[in-house]
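Note that one protein chain of the assembly has been removed; the remaining protein chains are unaltered in position.
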Amino acid sequence: MIELVSYGAFFLTLALTFAIMCLGLNVQWGQTGLFNVGVAGFVGIGAYVSALVTTPDLPERLGGFGWPIAVGWLAAALAGAVAAALLGALTIRLRADYLAIATFGFAVVVQLCVLNLQSVTGGPFGISFIPRPFGALAGDPLIFGLLNLAVVAAVTLGVYAALEHLTRSPWGRVLRAIREDEQAATALGKNAISFRLQAFAMGGAIMGLAGAVQGHFIGYISPEAYVPILTFQVWAMLIVGGSGNNRGAILGAIVVWAFWAASGALIAAIVPPEEQARASALKIVMIGLAICLVLLLRPRGLLGELKTVSRHVDDGKDAKT
Amino acid sequence: MTDSVPALQTIGLVAGYERDLPIVRGIDLAVARGEFVAILGPNGAGKSTYVKALAGTVPCFAGTVLLGGQDITQTPVHLRSGKGLGFVPQTENIFTSLSIAENLQLAADVLPKAFRRSRLEQTLSRFPDLAARPKLRAGQLSGGQRQMLAVARALVVEPQVLILDEPSAGLSPKTVGTVFAMLKEINSTGVTVILVEQNVKAALSVVERGVILVEGQLRHQGRAEALVNDPMLAALYLGAHAPQVAQR
Partner (left out) sequence: MMAQTIMNGLIAGSMIGLGAVGITLTYSILRFANFAHGDMISWAAYFALAVSTALGTALPGLATPVGPFSFGWSLPLGLIASIALTGLLTLLVDWLLFGKLRQRGGAVIILVMAGFGAALSLRSFLEFVFSSRPTYFTDALQIALPLFAGVRATADQMLGLGIAVVLVALVHAALTRTAAGRAMRAVSENQALAGLTGVDVSQTIRLAWLFGAALAAVAGVMAGVLVQIRPHMGHDLLLPLFAAAILGGIGSVPGAMVAGLIIGLSEALCVQFVGAEWRAAVSFVVLVAILLLRPQGLFGKQIP
């Protein structure tokens, strides 16, 4: 029973770290219509920055300031925001899909950097001994697990509440207005580019924070955690949950992560070890198909967007006489 | 085919962007062969949508479009030019990245191979300005020249009916005169010409008949000379509610 509870806590904590990423993606895509194919890059930057800031100094590696976890998390959010702002500033004025291509390239480069800048990132070995919240209580898995769940849940709720507040604020209304009709929004005197940039940076900050929270929960990071498949997972979560809807983003993260973990366990149990890589490939085929099917059949996801109707769904016609 | 068959006719045409919110709401109109007609009406009357429905770029929800007696209501857009219907949109009516010659060749590509070259040469001979620089990128043409090219492009296939959506929009008064003179000349060769115009005075000075749409329906029509002084027309354009006059 205790094992079950602590496994449940572990599962839910991890799922909520994905939920935070998903909330970040929702600000960019769901609220603003900006397509980010480099989620893994932003999450990775956050995880590494926070790890560098909080781990103790090591002789064979640069960095390691031994600062408090909270400082690490803030630094991670800041790094995510700066990276997103730079990429956004580069492409947001251009065609909509240039941002997608740039973020795609960005994730490739982040992956290369963490792999190759061994003196900073530990290279392929990654960084271990990242301080975990309540690390002193690690001896009692149940208490430790529940406390960590509480921390991650608090962060998730905090981000959720802040985003809900922003969505309802004039800022959020302007964002939606821009998404629905850029010309009208610009004509109203709002600087559409600056608003989209703010939203993109905010999404980047949230993803960076999510990466840090996840890294500190697991206590160990390495390059293979930030490969493109992470981006796909987060996208699948948002689409299943319903883009534009913050509660959907959280729900989608939990549902998809449950599906992912369960199918992983199933494959491990019934597929012979030498075939497991293949079987997981099939799992990814299904994520890709799910994305396409949801776009085709249920463009608003499980919960759909509240209050406003997404322009991306079924409208694109010019209603001019 | 006899001359009594209208060049173009619509019967109860309902068209628009959304089925439950049609912009054209039941228009009956017949245009005789060789006629020159202006479609007039206040902003939002559905003039532009009406001609786009004729060209096939706006869906028709009910009614019929007949071209020379043949039902083309469901004919795909790209087959209409070959059937003899030329359409010149109001904006973006030439391919700016193609040369003048390529713009015309593209239109000629629907013709049987044997006719293409001669049709191109005939068309160019009518537009000496264009014929002088066939390799020029169309994007470098002036507003008036663009309009010429757009009309030339539509004429390549020798349409029975030429439809233009606000050909004078954005042109200087002098160029408007040139464009209208050109249309008059085209009409004099036997081509039926239908144009949508905001510029009522200029339009009525060249066309034979004016047709006035209000709120997606045909409200009034008459000979151009008569319409110029028609008080009803003035009332419509002043934005006041149109007096309820029985149609025709």
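Lettered A and B in written order, each chain numbered from 1.
Simple rule for what comes next: contacts are C-beta pairs under 8 Å (C-beta built on N, C-alpha and C of every residue); 3 or more make two chains touch, one makes a residue touch a chain.
Bear in mind that the values here come from a model prediction, so they are computed numbers and not experimental data.
Asks: For a quick check of understanding: of A:Thr13, A:Gln31, A:Ser50 or A:Thr91, which residue touches the chain that isn't displayed?
Replies: Counting the whole complex, the residue in contact with the absent chain is A:Thr91.
Asks: If I consider the whole complex, including the chain that's not displayed, which of B:Thr10, B:Thr49, B:Ser81 or B:Gln221 touches that chain?
Replies: The single option touching the absent chain is B:Ser81.
Asks: Using the definition of touch stated at the top, determine which of A:Phe106, A:Phe144 or A:Phe217 touches the missing chain.
Replies: Going through A:Phe106, A:Phe144 or A:Phe217 one by one, A:Phe106 is the residue touching the chain not shown.
Asks: Kindly note down the residues of subunit B that lie in touch with the hidden chain.
Replies: Missing-chain contacts on subunit B: residues 55-57, 76-82, 87, 89, 92-98, 102, 105-107, 109-110, 153, 157.
Asks: What residue numbers in subunit A mark contact with the hidden partner chain?
Replies: Within subunit A, the residues that touch the unshown chain are 33, 35, 37, 90-91, 94-98, 100-102, 104-106, 108-109, 112, 115-116, 232, 235, 277-279, 281-292, 295-296, 299, 311-317.
In the analysis below, only the chains that are shown with their structure count from here on.
Asks: Taking the mean of the CA coordinates per chain, how far is subunit A from subunit B in Å?
Replies: 53
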